[in-house]
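The structure appears below as structure tokens.
For this depiction, one protein chain was excluded, whereas all remaining protein chains were kept in their positions.
Entry: chain A
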Amino acid sequence: MSVKVLTANRLADGEVVWLGANGEWLEHIDGALIARHAEAVNALEEAGKSAIKSNLVIDVNVIDVEERGTDLFPVRLRERIRQLGPTIRLDLGKQAEKSKAA
């Protein structure tokens, strides 16, 4: 089933981020705050508006994700590419950082 998370780009460097359950903007989707019903989605949207006002992030959007086991899997290809990096340069973007850490 598809649920929702809030994503954006960080103002200072454009880094892709997701709103975490702890209220922080996270560099990886793991730990993103998940909205499972309409009220929670509204809360995400409100959080997005206030994040824009606080000038931490830009281009804030609520996106659909699927829960696959413990992983969050964005439904749209666009969001999967944002989550990982360019599909044609696996040495760039978050996919590269993850593989370096591994």
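What we mean here is this: a contact is a pair of C-beta atoms (placed from the backbone, for glycine too) under 8 Å apart; a residue touches a chain by one contact, two chains touch by 3 or more; residues count from 1.
Just so we're on the same page, contacts and distances are computed from a predicted model.
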> What is the missing chain called in its UniProt entry, if the choices are "Transporter", "Sulfite reductase", "Putative membrane protein" or "Aspartyl/glutamyl-tRNA(Asn/Gln) amidotransferase subunit C"?
Replying inline: "Sulfite reductase"
> For the chain left off this view, which of A:3, A:26 or A:52 is in contact with it?
Replying inline: A:52
>> Using the document's contact rule, name the residues of chain A that touch the chain not shown here.
In response: 9, 11-16, 52, 54-55, 58-59, 75-78, 81-82, 85-89, 92-93
